[in-house]
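These notes are about the structure you will find just below.
Only a single protein chain was left out; the remaining protein chains are all shown in position.
Let's turn to subunit A:
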Amino acid sequence: MTILAIDTSSEILAIALAQEGKVIAEYSSLSKNKHSKRLMPAVVQLLKSVDIKPKDLKKIVVAKGPGSYTGVRIGLSTAKTLAWTLKIPVVGLSSLEALTLQAQGRNTLICPFFDARRELVYTGLYDQNGQSIIDDQNCLMSDWLEELAKIDQPIIFISPDLDSFKETITDRLGERAIFIAEGLNTTRPGLLALSGAQGKEEDVHQLVPSYLRLVEAEVNWLANQGEQSNE
């Protein structure tokens, strides 16, 4: 069974192919260049390099967010359409959960996160087997660290944006905060592809991005509705 994995939820493009429990090809690149220009040429090249045809694919795994709205949509539109037209299953995995894959089995809790700007992060808490303990959310890093401070266990932090937050994390959690080696802070696409073998298959039409945030116009509209009903 050949599985294609796609993650375009940050500036990192990560794709891989797995076959019978082995990673047979993977590619990742960090660039400001648009995913729309990079993704499909990379997928074409990846398949070609191991002589796989699109029709050989038996499953697609995609990181469904949170992350860059546009990035997530490019990955998801591509994955959904491939799965739909090739009539194969699709698995959507949280982009945060995808990051935990390279930190599992270390006897620590795992906290993956992405910078969401203005002191905010997308984050969640997972156990050492990658099971969710606290749901993925969009919150202030300071609030999140207060929450984590209540938990008396070592936590491994993993993020492509680690540099900007390392100090803040250590200040609050001290020695309980553990950091993963550089090179493991971005999605390992091969692991994402392997994880897909057991992943929960979704109805392709129902698979939508996990944004964890309303659009500003919706927030304003909802606030407005609230005011009107209070009057």
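The criterion applied here is as follows: a residue touches a chain if its C-beta (ideal position, glycine included) is under 8 Å from a C-beta of that chain, and two chains touch if they have at least 3 such contacts; residues count from 1.
By our rule, contacts and distances are computed from a predicted model.
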Report summary line: In UniProt, the chain not displayed here, chosen among "Ion-translocating oxidoreductase complex subunit B", "Potassium-transporting ATPase potassium-binding subunit", "tRNA N6-adenosine threonylcarbamoyltransferase" or "3-isopropylmalate dehydratase large subunit", goes by "tRNA N6-adenosine threonylcarbamoyltransferase"
Report summary line: Of the candidates A:L76, A:L96, A:I110 or A:L125, the residue in contact with the absent chain is A:L76
Report task. Sort through A:M1, A:L30 or A:V44 and give me the one touching the missing partner chain. Result -> A:V44
Query raised in the report: Pick from A:I24, A:L86 or A:L184: which residue touches the chain that isn't shown?
Result: A:L86
Query raised in the report: In the whole complex, what residues of subunit A lie against the chain that is missing from view?
Result: 34, 36-41, 43-44, 54-55, 69-70, 73-74, 76-82, 84-86, 204-205, 208-209, 211, 215, 217-218, 221
